[in-house]
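A single protein chain has been removed from this complex, and every other one stays in its place.
And then subunit A:
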Amino acid sequence: MATLIRSKISNKLSNAATSVSNKSQAKVSGMFARMGFQAATDEEGLGFVACDDLDYDHRQGLQMDILKTDEVGGEGGGEIGGDGAAEGDSHYQRDSTGPPPSSSKDGGVCDELAAQDKPQITAWEAGWNVTNAIQGMFVLGLPYAILHGGYLGLFLIIFAAVVCCYTGKILIACLYEENEDGELVRVRDSYVDIANACCAPRFPALGGHVVNVAQIIELVMTCILYVVVSGNLMYNSFPTLPVSQKSWAIIATAALLPCAFLKNLKAVSKFSLLCTMAHFVINVLVIAYCLSRARDWAWDKVKFYIDVKKFPISIGIIVFSYTSQIFLPSLEGNMQKPSEFHCMMNWTHIAACILKGLFALVAYLTWADATKEVITDNLPSTIRAVVNLFLVAKALLSYPLPFFAAVEVLEKSLFQDGGRAIFPDCYRGDGRLKAWGLSLRCGLVVFTLLMAVFVPHFALLMGLTGSLTGAGLCFLLPSLFHLKLLWRKLLWHHVFFDVAIFVIGGICSISGFIHSMEGLVEAYKYNLHD
């Protein structure tokens, strides 16, 4: 009994001692922070970022204090404290790499846990993700676009790459604001934040809601499209089996179920890497086959004029295949060195442009007037079977990226703690997903399956929504937000580009919308006649 009381007293004394030392350290840090501020105004000593570091120490010290009094055992407190610090730090977005390792007592542990919780991706991994988004399934329709557009189609492929690279960069530029020192600081985190900031004075939440809805529609439709495409390709590859397209779609969904367990962008980047490799193999196979028939190339068939009736659809295919802007804010936010973002954008778009242009031109030259809507229909059956299998693999591997992005958008907008959103948080305190959160993710996967199976003419419907949401999110909104937020800093040629992109994007969107509606009405009439 006496030893028990003595141990309790000694515990309390040691706790008190540590709390005193923590508090004094916190006070000192706070003092330094304040001094740091003043120092900045006096000399050019401490920049804003360094002040941030000191403030971080201060808060870390306070948190350590709180947790030590709550928890008798120290180990759990340290870990969770580090975790909480890393999470609470998200509001202090800095350009450097995560929490500085030397700042706190359990700095090493905190760093590790921050890395486990939200690991940062390298520029290469961000590049794979962007490539996954811009080199999609629509590359198979490009030779058909050249059939109807000739040289203009080729020019459009290059031009669209340039424009989309530019809009991606200005979108990310909207995330940053200049502080008093002229340094760029990341004040906004996502597309929704940018939209809210633009509509700030009168409608503080309207812009965010519009962008949310557009993003969710675009992402979910992309996921559904991948399920439809994989079902269709498998059905066409094995017509002798009694398995219908619906059955193949269900099998594909069963294979995609593990996507519900995705936690961070690093895992998604691995899938994107495999997807890019599959795409590369497809390109190599088709180009090699076309090169083997190089003697028969019809150079004189490439037209200078346009087929006015059919080309607008091709415009849609070419232009909307470069849509990666939805993923850019979260990609850039998770990069270890965000300064490499511009370089990554340039290289991915150049690579996409070259590969797409080469593929479209070479395939068109091989088959000229006989080029079909999907180039795999032109291939001989053995190569077609192999290419089909790789296409199915590509479709399945492309699914995680839009799925993860959709889950992120939904969680941020609908599932937040503290009454910020309608539903409670999907994650537990230790960062793991709750069971019902997992069931919601599985529900989203099943929803994409049901839409893929029961909605007829899905490709046309996707063209319809894509011309609205895709064009909006890729051309109209970035230029609009760029003009609104950074008006004072723009040079005249930036303004000119933004306005031009807005106008061109509007025209593409309207023409795509009209043609998709026409196509849908015709398909509906044909069905009714049948």
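Quick notes on this one:
Here, contacts are C-beta pairs under 8 Å (C-beta built on N, C-alpha and C of every residue); 3 or more make two chains touch, one makes a residue touch a chain; residues count from 1.
Operating definition for what follows: contacts and distances are computed from a predicted model.
Note on the omitted subunit: UniProt lists it as "Lysosome-associated membrane glycoprotein 5", one of the names in "Integrator complex subunit 11", "DELLA protein", "Lysosome-associated membrane glycoprotein 5" or "AP-4 complex subunit epsilon".
Residue A:L257 is the one among A:L257, A:C343, A:V455 or A:V503 that touches the chain missing from this view. Remark: the omitted chain is touched by one listed residue; of A:T122, A:S247 or A:T376 this is A:S247. Mapped onto subunit A, contacts with the missing chain fall at residues 63, 66-67, 69-71, 76, 80, 83-84, 87-88, 242-244, 246-247, 250-251, 253-254, 257, 417-418, 425, 427-432, 434-435, 438-439, 442, 446, 449, 453.
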